[in-house]
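Right, one structure below, let's go through it.
Missing here is one protein chain; the remaining ones are kept as they sit in the complex.
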Amino acid sequence: MTFVPHTRAQVDEMLETVGVESVEALFEAVPAAVRFPALDLPPALSELELRNELNALSKANENLDDTPSFLGAGSYNHFVPSLVDAIISRSEFYTAYTPYQPEISQGTLQAMFEYQSMIAALTGMEVSNASMYDGATSLAEAVLMAWRMAKGKRSQVVLAGAIHPEYVEVVRTYIQGMPLELVSAEMDALTVDTHTAAVVVQYPDFRGEIQDIATLAEAAHAAGASLIVVAYPIALGMLKSPGELGADIVVGEGQPLGNALAYGGPYLGFFACRKKDVRRMAGRVVGQTTDVHDERGFVLTLSTREQHIRREKATSNICSNEGLNALAAAVYLSAMGECGLRQVAQLCYHKAHYAAQEVAKIPGLSVVNERPFFNEFVVHSTRPAAEMLEAVRARSGILAGCDMARWGMDAHELLVCVTEMNTREQIDRLVDVLGEVLA
Amino acid sequence: MTFVPHTRAQVDEMLETVGVESVEALFEAVPAAVRFPALDLPPALSELELRNELNALSKANENLDDTPSFLGAGSYNHFVPSLVDAIISRSEFYTAYTPYQPEISQGTLQAMFEYQSMIAALTGMEVSNASMYDGATSLAEAVLMAWRMAKGKRSQVVLAGAIHPEYVEVVRTYIQGMPLELVSAEMDALTVDTHTAAVVVQYPDFRGEIQDIATLAEAAHAAGASLIVVAYPIALGMLKSPGELGADIVVGEGQPLGNALAYGGPYLGFFACRKKDVRRMAGRVVGQTTDVHDERGFVLTLSTREQHIRREKATSNICSNEGLNALAAAVYLSAMGECGLRQVAQLCYHKAHYAAQEVAKIPGLSVVNERPFFNEFVVHSTRPAAEMLEAVRARSGILAGCDMARWGMDAHELLVCVTEMNTREQIDRLVDVLGEVLA
Amino acid sequence: MIEPLIYAFSAPGRCGASLPALDVPTAETLDPALCREEIGLPQVSEVDVMRHFVRLSQMNYGVDTGMYPLGSCTMKYNPKVNEAAARLPGMSRVHPYQPLDTVQGCLQVMYETQRMLAEIAGMAAVSLQPSAGAHGELSGVLMIRAYHLAQGDTKRKVILIPDSAHGTNPASTAMAGYEVKQVATDTRGNVDLDDLRRFMNDELAGMMLTNPNTLGLFDEQVMQVARLVHAAGGLMYGDGANMNALLGIAKPGELGFDVMHYNLHKTFSTPHGGGGPGSGPVACTAQLADFLPGPLVVCDEKVKDCAYRFEMPVRSIGRVKAFYGNFGVIVRAYAYLRMIGADGLREVSEIAVLNANYVAARLKETYRLAFERTCMHECVLEGLVEGAEGVHALDIAKRLIDYGVHPPTNYFPLIVPEALMIEPTETESKESVDYFCEVMLTIAQEARENPELLHGAPHKAPLGRLDEVKAARDLILTYQDNA
Partner (left out) sequence: MIEPLIYAFSAPGRCGASLPALDVPTAETLDPALCREEIGLPQVSEVDVMRHFVRLSQMNYGVDTGMYPLGSCTMKYNPKVNEAAARLPGMSRVHPYQPLDTVQGCLQVMYETQRMLAEIAGMAAVSLQPSAGAHGELSGVLMIRAYHLAQGDTKRKVILIPDSAHGTNPASTAMAGYEVKQVATDTRGNVDLDDLRRFMNDELAGMMLTNPNTLGLFDEQVMQVARLVHAAGGLMYGDGANMNALLGIAKPGELGFDVMHYNLHKTFSTPHGGGGPGSGPVACTAQLADFLPGPLVVCDEKVKDCAYRFEMPVRSIGRVKAFYGNFGVIVRAYAYLRMIGADGLREVSEIAVLNANYVAARLKETYRLAFERTCMHECVLEGLVEGAEGVHALDIAKRLIDYGVHPPTNYFPLIVPEALMIEPTETESKESVDYFCEVMLTIAQEARENPELLHGAPHKAPLGRLDEVKAARDLILTYQDNA
């Protein structure tokens, strides 16, 4: 099925209007030697056959509706109210392009304006863009923005404490052509000086710990550097906002806000900063205005920062962003609202602490976090984590957490994440099975 | 979760406006002795908990995405293009009421007009209503209509040949308070006379056979009776239309046209007749008209037949019908169209005949149909059907067909249905397993 | 813009769907004498089908568009989780003739829904067979008939119905072979007991009553009515269309009803689908349980892996539909009931009733209330404005459209002149109800100052008022009729 609606007769009529003999004749500009190559592709399927195929592929995976999971580390299994999908499935939203024609794109534009408003509130910042590709690229763009804010004169970016290793990798990829270097440092052994363009900290950090952002902000600002906070948006339902603590740029992964796990994407990077810096920000921004009848409306604004106007001098190359994911986040934040988000955060916090407390009782296991944590914590085990995870799974089907060795860290450590999706029954079962495995 | 948006403060304000002290005070008309009874119901669930519960219930069933099935007998596993659900999930369609306000219901009304048009074409009749509850109630309403057409002067309804037993039961239920009697007769031993209000025939019949409708129509008409045909709409993609063959009323189950199996409902009864009889027809009808600006539009029409106007003299009590199912049928027929429906019918026909031919080769099994069939056929087995079905399922998971004993018929007979959803692989496997079971 | 008919997008040979190639040897083809030529269906591409119906949908108004205070229809919010529930493969891809041990999940949903509905009704048993309210009524009246016949009582030919009743009540009664007699309404909006007493004789089979009735009023003498009817040997049928007022407020069984139906597509939040599908379960007392339409789901926990099965009540009136009931609708109602719970149900009715009384309180100085009493979940106004005599309820209804609100029910109940029957439901917020009231007040002013604005309304809908007389005269009922 090609979804081509043309009948043979229509094609002929059209060729006549165009004034060519055949469809092939339209391609004479293509060098004959390479024209019409054979394509070695699987045979075309009807929709019915395709659906059977897709069902089989889907069943070849385990999914978290059926499998209890304590996996986190940047992708979070949170509750998504059914109405989110009902809204993002609306044709008018998902089959539209970027809202270049504001008169017939007010739906997208207003939703983005509301998204920006809610992200600003959540992060405690003044402005937000309309989304980046994901949390990691959002951080990379934040680093580049901080460098621009330092007028390109500072060449160091300090990565403070435990930051998601894949985020660090992405930043490294992004800056490889730039006169910038990354310096990783423990929280208590930071050097921030006149070479420092930015200090980056994760909140809570990669090991789940709530770091002292305010002190870091002071240190950064004292040296004239910017503080970039990579935040977990659900935790912001409980924790002081990075804005309040002195952050200059707040980025993070927006997936936990109403987006599917979807094996790692599409997600969305959120990106917030101060209004005074907005002209250095990357990405699209929606602003409020009026139409010719003086009715309130919305448009894309500040596009003089962007690639289609500024080209090689743009603040970023980004064009398509993650609009529909940002819409999902806007719907999620609207539906959860003040009370709902707070409640999710509370559920995560208490369940995780219950789990940590019970896990810590098992001989051979200990929770190694030294600072307060939110809903992720690191478990040290006398047996290698990989072995233990496998044993737990074999016994119970439970995915007990992430093996730190995946990122080249301690092979006896395990990152465990608990959310509102984990029932007490699941936690208790996990604890039982861990006990058995270590006995 | 009650979906009540009121805050406590708002309730208080409203009570004040109403002029009562408390919400309870609004219910003083209810006899105090029975007011505010305790309800013994399971505790309220959050959406998250509910979804877990529903997933578990869903998994407690086998579903035909996973299980090969040759079940038919009035509910058919046909392909439903994905766009059907995309359309019937549109809020504006599924959250609307019956289109009493045509100015803001043109979507539903025009779709129903198109549904009527396509059902009329498919059945070969002049008019169609906007749906009845299901195929069986549609037949019951057809019988009552035929009785009205005979001005209540004929008291017999002849059921010719094999008709779905549950349809017969429903007709019996409907007419129990009416001066009407049902007479079942073999196709070759019918008595149609001046007592006969209507002859009913199924097409193809319950055993899958294509009966000679034209001859029956002649016999019925010669005696002044009406011919009611209960048709399988997919078969009408191939077979002569009942209208062409002389039917006066054509009814049937519309589920095969783009509707989910859904464990037996909601389905839709289609109902078509001649234009001259339309004032005796049951159910809603949409008609074309114009608005005050002379624009073409649609309204519910002929409502003087209906309960809300005619009350006890109405042609039926039906009010809510199966609007969204009829919409699904309209979308299905639009998407399949002339070529698609024809192709579905061909696939059903050829696959069923291949299956019948292969099954008939197995010693101990025979296909007992004596007339041409479409996509359902009856297999006689030397072993009891129930035993055989169970054995096939135990070996292969395949649901091989319906045991005729379910309806009190021959316990050695099996009704097998093959559709475009059954692959050759499934058919071959069925044949292999049947062979093994009978060996 | 007017949307063309689907046929306008048709071209010969085009197809909007793709099917697999035939993977078996072709059989001998069917006798051409049995085969048809053209079907006459349109031939449209998938994108054009999609766009056509998307554009059509945009000409519709639904609960998800805005307030829909259509009296007697309980247009409450349809939770989205219910839609997801009904689409789970184990709910939607299940054939009704699968072996019982492969459908225990379906049967459990049905069984528990039966139980919850019985509890809310204060009755003994429930059948989920009927497809809508009217279908439930027919079932219930046939049960009354079967009961009397089972008692050997063949004289009872009359069913009483108040003059305020919905049209389906008399229509269902007539379909069951009964004679309908109409009972008057008294000045408080209750059944007129004096009038009722005239019919208390051995021809009385029963009475159908909607309570709260279609005036939105709880019949204050309902228990007396029931006693009278019972004393005469009749049975009480409850039209449960208005159950949204009574959840956890009163059990119909305790009010004296013997049999009743629910409308899952009103009270229990399943969407109306632009006219259906609905579901109209019947509930009844133990005395009538054997007559219920069947099959019902029963549970025997001793049977391992297959505790749930079907059973036909011993003296059942029979099936009223093929298969078991509108299962997909039942799943949604089940999901709703599980979310609401007992306390929640009472809150639902309380707030539904509060909203209606609030509307009445805010509007009663401007529009005449049909009855000056505390109403239940809906209030009935006379759609007339003092000083604007040429303006009718219909004009007010149509003018509401211009303000983005769906009109209330009008011209029903028949006994109220120019009735406007307003049912906000509990899912409308105070803000939403306030907006509605303000619009109604604005319209009253417009009616006085600029009645043409109302006569010409709606002005902002996809179409202006439609000519129903022309439709009935021209009888263009299909595309083919246009030719």
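For reference, chains read A, B and C in written order, and residue numbers begin at 1 within each chain.
We take it that a contact is a pair of C-beta atoms (placed from the backbone, for glycine too) under 8 Å apart; a residue touches a chain by one contact, two chains touch by 3 or more.
A quick note: this is a predicted structure, and the numbers were derived from the prediction, not measured.
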Could you tell me which displayed chains border the chain that was left out of the figure? A, B, C
Check the options A:236, A:250, A:367 or A:434 and report the residue that touches the missing chain. A:236
Hey, which chain B residues sit against the chain that's not shown? 1, 3-5, 7-10, 45-49, 81-83, 85-86, 91-92
Which positions on chain C touch the chain that was left off? 1, 9, 11, 14, 18, 45-48, 50-51, 54-55, 58, 63-66, 77, 79-80, 339, 404, 427-432
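Convention: only the chains that are shown with their structure count from here on.
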Find the geometric centre of each of chain B and chain C from their Cα atoms only, then give the gap between the two centres in Å, rounded to an integer. 19
Rounded to the nearest Å, the gap between Cα centres of chain A and chain B is 47
Counting only Cα atoms for the centres, state how far chain A is from chain C in Å. 45
Two or more other chains touching the same residue: where does that happen in chain B? 47, 51, 55, 59, 65-66, 79, 81, 86, 89-91, 420
Tell me, which residues of chain C touch at least two other chains? 13-14, 17, 19-20, 46, 50, 54, 79, 81, 83-84
